[in-house]
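The complex is shown incomplete by one protein chain, all other protein chains being positioned as in the whole.
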Amino acid sequence: MSEVVTFGEGMVRLSPPHFQRLEQTSTLDMAVGGAEFNVATGVTRLGLTASWVSRLPQNALGRVLVNQARQLGVDTSHVVWSRDDRMGIYFLEFGSAPRPSTVLYDRKNSAMSRIRPGEVDWASALAGAKLFETSGITPALSPSAAEATAEALAIARQKGLKTVYDPNYRSTLWSIEDARKVQTPLMRDVSCFITGVSMEGEAKEAVLGVTGSSPHDLAVRLAETFGFEVVALTLRGTSGLMRNSLTAVAYSNGRSYETKSYDLEVVDRVGGGDAFAAGFIAGYLDDDIQKALDYGTAFAALKHTVPGDINWTTLQETQDLIKGAGLRIRR
Amino acid sequence: MSEVVTFGEGMVRLSPPHFQRLEQTSTLDMAVGGAEFNVATGVTRLGLTASWVSRLPQNALGRVLVNQARQLGVDTSHVVWSRDDRMGIYFLEFGSAPRPSTVLYDRKNSAMSRIRPGEVDWASALAGAKLFETSGITPALSPSAAEATAEALAIARQKGLKTVYDPNYRSTLWSIEDARKVQTPLMRDVSCFITGVSMEGEAKEAVLGVTGSSPHDLAVRLAETFGFEVVALTLRGTSGLMRNSLTAVAYSNGRSYETKSYDLEVVDRVGGGDAFAAGFIAGYLDDDIQKALDYGTAFAALKHTVPGDINWTTLQETQDLIKGAGLRIRR
Amino acid sequence: MSEVVTFGEGMVRLSPPHFQRLEQTSTLDMAVGGAEFNVATGVTRLGLTASWVSRLPQNALGRVLVNQARQLGVDTSHVVWSRDDRMGIYFLEFGSAPRPSTVLYDRKNSAMSRIRPGEVDWASALAGAKLFETSGITPALSPSAAEATAEALAIARQKGLKTVYDPNYRSTLWSIEDARKVQTPLMRDVSCFITGVSMEGEAKEAVLGVTGSSPHDLAVRLAETFGFEVVALTLRGTSGLMRNSLTAVAYSNGRSYETKSYDLEVVDRVGGGDAFAAGFIAGYLDDDIQKALDYGTAFAALKHTVPGDINWTTLQETQDLIKGAGLRIRR
Amino acid sequence: MSEVVTFGEGMVRLSPPHFQRLEQTSTLDMAVGGAEFNVATGVTRLGLTASWVSRLPQNALGRVLVNQARQLGVDTSHVVWSRDDRMGIYFLEFGSAPRPSTVLYDRKNSAMSRIRPGEVDWASALAGAKLFETSGITPALSPSAAEATAEALAIARQKGLKTVYDPNYRSTLWSIEDARKVQTPLMRDVSCFITGVSMEGEAKEAVLGVTGSSPHDLAVRLAETFGFEVVALTLRGTSGLMRNSLTAVAYSNGRSYETKSYDLEVVDRVGGGDAFAAGFIAGYLDDDIQKALDYGTAFAALKHTVPGDINWTTLQETQDLIKGAGLRIRR
Amino acid sequence: MSEVVTFGEGMVRLSPPHFQRLEQTSTLDMAVGGAEFNVATGVTRLGLTASWVSRLPQNALGRVLVNQARQLGVDTSHVVWSRDDRMGIYFLEFGSAPRPSTVLYDRKNSAMSRIRPGEVDWASALAGAKLFETSGITPALSPSAAEATAEALAIARQKGLKTVYDPNYRSTLWSIEDARKVQTPLMRDVSCFITGVSMEGEAKEAVLGVTGSSPHDLAVRLAETFGFEVVALTLRGTSGLMRNSLTAVAYSNGRSYETKSYDLEVVDRVGGGDAFAAGFIAGYLDDDIQKALDYGTAFAALKHTVPGDINWTTLQETQDLIKGAGLRIRR
Partner (left out) sequence: MSEVVTFGEGMVRLSPPHFQRLEQTSTLDMAVGGAEFNVATGVTRLGLTASWVSRLPQNALGRVLVNQARQLGVDTSHVVWSRDDRMGIYFLEFGSAPRPSTVLYDRKNSAMSRIRPGEVDWASALAGAKLFETSGITPALSPSAAEATAEALAIARQKGLKTVYDPNYRSTLWSIEDARKVQTPLMRDVSCFITGVSMEGEAKEAVLGVTGSSPHDLAVRLAETFGFEVVALTLRGTSGLMRNSLTAVAYSNGRSYETKSYDLEVVDRVGGGDAFAAGFIAGYLDDDIQKALDYGTAFAALKHTVPGDINWTTLQETQDLIKGAGLRIRR
């Protein structure tokens, strides 16, 4: 019985060390990740209880995902085990300006992509939960995964849970058109919508096709168009891959929210958006949108300082950062 | 224009360092391999020219395979490139007694498994070649790959090439029954048959279903049953995973051959059988079966001392070993 | 609510890679361990539920212990957190003949050594449990830890649990005299006594001072002297540090038990005895002493093939080994 | 017989590689350090002779400290060996903005913390020396260490040595109040006082409680209040953890000194202050305060470019930097 | 038969990881490089065929160079093998501001330094080639190597090949005076002259002694003085070792060319100039100087993001960068 339940694919992440390309490396750092996996592990770092629901192959790699989730205190008892399918893998090459980082997905036919509605016992998985989270990656995996996502969101909403959704658009998984067609009906069951907006040019949510004159305006329009209770937008400024700035805005019930902007020395930005969702959830569960925005942004900022998808920083460090702790060695 | 042409899948090989299990490691050693890839790289170490024919995805991992083959001087101009498919991967956990090593294959839907007859321009690929080699893994990949194997063997034989075949049975790819049904007709186009035989119990070739009272007897029966010009059998003694002994026998045209037995301190036994095939080919091309057996066994013995599928030892070291070089530091 | 509850110190384990000495290394492999920690993680690998009770400092190192236990599915909700104390550390140098491995303990004043009776809520920690396990290291940590051990054993026994005890004598923690004086009264509350016996010379249990003409005889005498329901003794043969043999005997209710002997290529022998205890518990919970002995010995044998204190092998691999699986690559 | 003698604790330093947190790493980089250890090794890099006086446990870790000191040519013949105590350890996590680096000290009950007055034969240790250096960490270790510090300073001063002192305040060792109470009387025996001042806000020396309108003013006030012959203050500007600027000011005998400011790409800032002290000493021994300030600042700047506490740069590199060597590859 | 033929030394490159100094490291990263080796591997990445001509010792290190060249598809059949000589080695220490990177050459008496005119069969090596490239390092190696360089340039020019030359001045190999004396006569056989110019101060080509009021002016003067068909100059701005900017200018047949300037987060700048030459050659072979400048600068910019001398980026990435691809993760 967990406060937060997330639903999505977990993957093995393989990356060459120290900016090497795949063609030149002889070792790979092995880690795990996946948008909803990252949210589940993030909220437990912030003191909440969480459960991650997924579908995994019954082999050593599937066990790695469960082990890592459990290591962070995430409940994995509702994972569905598959005898035949494979683990999704992604290869991550870290870039430096002017070379962007690249992800080579090898996730076709993964166990999670073959999930079907009815496979998860949602009545049990959601028992006692307060919030359900998933992202646009889950319905993008396959038509049956899209149906399973719709099923999960509908049940969560019927049970009165808050529901958090991040479209997380991946062009290698589906086209913008397919992404819009499949996700638009899901929005009915979403109470809180989170996404990242580039700080260059006009504010635009690409998947749902909504634009605004500013991030704040975009948030308002998204909320009004789809009836979201809350909309939160992360804003990233990039002057290279190793230095970024990060802030966020939110809108809820007629009120706009802002928070600090952080200068980041980026160690690993993968999972930054998921860390924002995790931090935001910590406040949203208290119905405190300012806290949600502060925690989300600070926790996301801290994520950039840690290698891997998982945000190994702590609730204490997040609170210290919000309060304005400096950069001196803590000793 | 290469003397030896091999045909088969290449894979990325990922293994946790120092006897770790996949569940406990945070790094993977990355290498490449595949039975016929290993044979092609083996024969170039022994001074021959070789070409490796395969089908690869057009991405960084596909390029890794081509790079590694080229590094050893293997011609890759007949590789077929695929836009959509994936690279086959295998995860290798090194064991120590009493825990066997394990291989977790993730090779379904690989680019090579989707090869179809007619895709390779064999007229060009085999031009000027003297010998064609493939193994039972290639037809096991898929029905279309089995057809492509039959096509290649038939063309090679029509062109008058020597043909070398190792059944290399993998129970995770197909059943013994399927393996026998598919491979038996291929034997018509095989001139040299190589396989490994356990030194415990009776001598038996599992796939084709032939048995003998001894390894020598088995070699005779295989040659007689299928009309092979040459049969070579490797014999391995195991008193643990880190100490093995290795020898081999051959039969050709009414004559039996023996060679030395080597005590091995095993660093990595994967690719040992392929190294035997490579060394054997070096003699078989000279129609010198004793040389073939001596080179095959010594080169295979040396393979066990080197990490990875590729046998980085040299022609000189192979000849020194056959002549009886000792174990003193060479300086 | 776990079937098995263990009670003891967890430590950070730091070891130079590849047989280096502490004086020459610039990196340390970091792992975790501790006798009862190892037993708890061992029994979950074998499919049981387990809880590990300990006392840890509230810092990153304390969290590492909890994370690692959770990763293996061990319940840590009864860990007592300390604000002030330190984590115990041990430095492990791997040896090769004729140099023995060495452990440099730095565990004085650890959080666990300062545990006091009454700190653990045993009523809750043991609720629903069937078996309690601890070892002689726990009472050796300090007088208050010895009292806490006595308290735990007494409560477990009152509740009708099976209790497993391994003296695990460490001369750097206490003298044989002190060990005997403190532990002898504890034996009243022990139902199953496990210890290791050298295969050289006469069979002797050093701490309690019992000797026998053979391991079997020693088991009988221990059972008779202290009224143990079961006694199990592991027997190790050493012809170097990298090759060992391992078997075990047991005695219970007038009957002696034997099992296979395994030849081991030793990767890391630390935790071997704890793995035996974990495997033995799996059978003892079924009141099947032969199963206990078979599982204990096979699981302990497998432990030697994996680096670290934790036995990352599986129930399936343990069962395969008992059935006589060979050493061929599993693929 | 060394020109410079320093007195303080040496520690084993353990840090996860590449910005990892302790909770996620499986290896630790092992190095050594300690304020006065760093000063001693620093002055030998600059061509002086030095002796490091400390108290160490008689085990492999104690030997590591001595080995490392000797490697840099530091005399360790006055180290006091302890049979029973432990080595101090510190765990260092490297941060990136906005996450500060953290140090987890595990130094309680270290051999050095148990040093008592009279244990060191100062007559012999200081024979022929020109300068004695220690820092506020030494008296902070324990009351007996504070007494031993007072003893050493007094003897050094009686012998007419120059004495250098850096308060090096560590809040985890003692409170500001205790630090002030213990250190104020020591100042009588200090000829040169060095400390770091933040470049944000007013200039303030926290421990002794002196403030100034500017760094120069603070230096003057410190000198006047305590009668120091020389005061030197390092000034650090931070726009993140990976880019810093560094300069310093000094005051002596009515004259103020300035030096260049350096832009730093920070690899490891630990030991930067100690490197300043080492460089400063090189000039102070010549009674050339401008040289002291130039060498101290340049040597400290170079320290930031090298991993570990020890400054592996050379006298030649220090002089080149002072002369304005650029950033082109030296080849 | 390759489009591009380069002639120069290849070396083993050994560098301590993570900014360590040679005095503190216990491991070295091993790679290969050399100006003309880098150009040959660079042009194959851009889709051309290339041959690298050199002289190597017949041992494992010599084979490493050939293996690496072949891995990138470079033809090595014209390498001259030496029985007696040694491999050139260079030790590279990575710096961070204010410490410059340093190269410690150990290349005296290398096999390549002992090359003599007549040893290479240039008729065969240049058959079918369109362009010959070498740099000022080759004649600097020894008088006989200087003669061999003159021979090669003369033959290439006689055959009507384009010839590319970069003076690549190394003060540890020869004095400016010797460099000028030896290279001036070579310029007669050079059609395209490439060199790097610092962006600070006046534009000056140090070796040939030509200056200009601006980079563009310098290019014009170089072309006019020596009759070069094309002159290309790279311009680097440095605000530290980890952030650089890079652009270039060219002049040919009365016309000046410019291209974009790139902000670089520098991972490894060694080989940047060689990457420029490789990219420039790709356009020069098409007689398209704008393309040459665009490709050269973009390919050089990308080189800085990859560890090692070899530029593992691709033609596609180079074209994407020229078109203005941003810094978002490619997935």
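Which chain is which? They are A, B, C, D and E, in the order written, and residues in each are numbered from 1.
FYI, a residue touches a chain if its C-beta (ideal position, glycine included) is under 8 Å from a C-beta of that chain, and two chains touch if they have at least 3 such contacts.
As the structure is a computational prediction, the values presented were derived from the model and not from experiment.
Touching the chain that is not shown, out of C:Thr102, C:Ser245 or C:Ser261: C:Thr102 (per the contact rule at the top). Where subunit E meets the omitted chain, the residues involved are 14, 21-23, 25-31, 59-61, 63-64, 67, 86-87, 89, 91, 93, 104, 106, 108-109.
Touch with the hidden chain on the side of subunit C covers residues 18-21, 23-24, 90, 95-103, 105, 170-172, 238-242, 269-270. By the touch rule set out above, subunit B reaches the unshown chain at residues 17-18, 243, 262-267, 301-302, 304-308, 310, 312-313, 317, 321, 325-331.
Following the convention adopted for this analysis, only the chains that are shown with their structure count from here on.
Between the Cα centres of subunit B and subunit E there is a gap of 40 Å. Along subunit D, residues 21, 23, 26 each make contact with two or more other chains.
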